[in-house]
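Here the complex is missing a single protein chain, while all its other protein chains stay put.
Letters A, B and C name the chains as they come in the text, with residue numbers starting at 1 for each one.
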């Protein structure tokens, strides 16, 4: 089998039901949360797939997926607008089995709802992601490793000191050959610094087969009901990703990861390492800096008009910062307007807000203040 | 004010909650039901707007709108894929007001949920449709009439003998100047042969204003709570449409209207009169007729393979009719396959069905048999 | 990812003079075929189905329809963010402008385009053949042979061999000699006009060729022989599927007939090798009670009241009551009015065959009858008989029966 990425499909399952990022996920899926001045969280997962040559990607969604659909559209920006293969957004079909509630607990249950998508896809391998990670990974290398080892399943993991925002996590142990010896979901006592990046490679037919046998005996979760019971029966290997990777599963983690982008080494790796990160493009003029602008250590998107002072902050497209305004350690999302003399510190402001003159807002570095979409203050 | 259709926006409100067309609307909105061998019901409303030069169309949906979204996509086929204006599909936003149930009873309630869409639109007039009619109308003429009469609201109606499939209907009376004198919703005793086509012209600002004052005093329905109470206060005129028009609101009516398409005079008017009807295009080869094909008085889309006998029927794209099969007075939707010797009479078969060899299916002319999507018989 | 392993250069500049009335205002690759396609659809679909997503289309003659037909390539999935289809007409440089002098010159003038993708291989194609071919397999063959160039070949009847570039190969398929249109062909292995070159080798020969004032800058006449003489490793890739050069009116008609049963030499319904094309928006076609349609391809927008046998009908064709059509290709929007009779003919786009006309011969066996062609937009007056080629401003070979 040659290393042909046309032979690989991508599956992204977005199961989360809780409002993990508080106000930011009130009306949108986690994957659709704006990130990094012009992206959404899912852009990284999608771009990594596309940059590796994957041409068939299914995104399984559960609810609150309207903004995600708006963002992804027909997949044009990811070059996935295609007549055959391309991008598929797959929400659960209501009524499909006569039930009235269609919220499902478990990633493979969601996947099974559109089994026909897996069935009619022609690719031999699946890159399966149960969480959209922030990273820039070369999937061709991961696939090569999977093929070299003749693995049934490869789990991509990274080493971490457990200091980073954890939330839910999956810990793994491997032997010297990288064969996985143990997997633990959210253990109270950490025994390994190897944490799963919730990204797997598996044969498409194998996936359908073990998913079917697992679900028919009560299974619902890929790691708990497929990986763990099969550690002895299948060849399950780990692949250590050595670059920068973050799993966003709390507001603190979102804020911390955002601030890490201000390190040019990290942003360079994330934005360029194995190809660019694609996102929905907007027609915005260049950012304009007036004579009174004073900007330090910040990431700024097009369409911004900057008259005030910005420090250690991230400004999304079309943000306006008035004269004498001061923005510190903050994230300001699309089209929000900060009037004359506004002062922000440790604040995350969602889209389309207006903060009137001289208002002061301040959160803690470990607990940023969040202002909801369309707030007028 | 010149007759500039750039100054007009279209609003289509799809409120229906019941499965009006039985199995055909189990999983899809009425507007998304396949019609006329290659169209969906909404294509007629949308194409009429576009052919008149309208460039901004909002489609307000309530539920089961997935297949509608699939069909409309980014509006490319209707030339509505635009950076400014274009096509907007507006589902109710859950949580928008903190309520858990988001199904609304009443067209103007649905409209108010996206008041910002009406607010930020720049057009002076709105063509409002609360039901997608099957017709080919010249909206430029209707607008001219509206402007000539300096009307506040124009209601488009047609004359009918009450024999046609009725379902819900709105009866109107007009004086000699076409000013509307009375409006009755679903009266038990018919007094007028003038029935509303659920299509209105009204100023955009006027609409927002009276909608607001109506809803704030308990109103929810455009005809009942805005038209009727304002008959004396506003200038409300009728516009008589003299062409072919059908409102689909029962299965019998769907079947009857479909069969009327087999009259070339009617189909010529519907498909060509004031411009073409646009629909999502698919890449299908030409229909193929074999040596054994025998087709009479039928409408057939591309991609069909016909080996059997077809009479007074409508075949959608990619239908296969086996040898010795007989199809009479029937409607067969996309990709359904009829094997050797199958016999159909007065049947409607939804998409992707397979009817195995020699099966006989028969409904009554007034009560067609419906086979649900993906049925294997 | 700007680098592409293999990109295609599709030669679409020819007028196709032998298609006469059909190519007066139309490049040959844009000629309609098979009910809803244009000839170029087959080559473009081959590219996509073979996994080649970067195609330069070299145009020169009357390209307007071709340019607007191709657009940015959506129907063929060639509207790619990186790569995709790109129309390459002749242009002016700082040192002046040059028309494309020959097939090789056309590619030479667009080395700048190739350069942006840094390909390893270049696939050179013609836009005027009807066939399904997996260029990916040919590329595999090319790589396995470690070749400089590979030419796709097909066996043709020996009596037709002198119309083609003919090869001799050794037992390993290595080409030992090549003659363009030989008078005395030594065998019947004909070039299909499908070449794969290593990009660096191609570039070198194109540049040499451009500096040779005596060259006619043609792949078959100049580049291939030159490479053979220079001892490059060149291989013949044998193809044995359906392949038709639709360069004459007769072969265009034949290729259309090949789509029909019982022979079905070419299958448009193959889901594993779809032929993509721009899809016109037309209502479903209508077959009236008075009509009879057998062994035919019928497109959307047709209105059939008469009879139609063994024919290919493009979108929007009208066949009136009592009209009979046999073994014909009726192009977009053409009308066969009431009582007309058509046999073994090509009726051009929007042509009108008026009431009771007779097109072709009525009572002669098919095999012996020559083809009758009525050009685009022609109106044949009621009752007239036409036999042969019909053009505005004059009839050629018209025999009146009455």
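As a convention for this text, a residue touches a chain if its C-beta (ideal position, glycine included) is under 8 Å from a C-beta of that chain, and two chains touch if they have at least 3 such contacts.
Just so it is clear, the model here is predicted, and its values are computed rather than measured.
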*For the chain that is not shown, enumerate the shown chains it touches in the whole assembly.*
A, B, C
*Which of these, B:92, B:203, B:243 or B:275, touches the one chain of the complex that we don't see?*
B:275
*Sort through C:9, C:30, C:87 or C:340 and give me the one touching the missing partner chain.*
C:87
*Of the residues A:301, A:325 or A:344, which one touches the chain left out of the display?*
A:301
*asked:* Which candidate, A:9, A:211 or A:277, sits in contact with the chain we can't see?
replied: A:277
_Interface residues of subunit A (partner: the chain not displayed)_ = 36-38, 77, 262, 264, 267, 271-272, 276-279, 281-291, 293-302, 305, 310, 314-315
*Which residues does subunit C use to touch the chain missing from this display?*
13, 15, 24-25, 59-64, 67-68, 71-72, 86-94, 97, 99, 112-113
*asked:* Under the stated touch rule, tell me which residues of subunit B contact the chain that is not displayed.
replied: 6, 51, 76-77, 79, 81-84, 275
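Please note the rule applied: only the chains that are shown with their structure count from here on.
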*Where does subunit C touch two or more other chains at once, residue-wise?*
75, 274, 276
*Residues of subunit A touching 2+ other chains?*
83
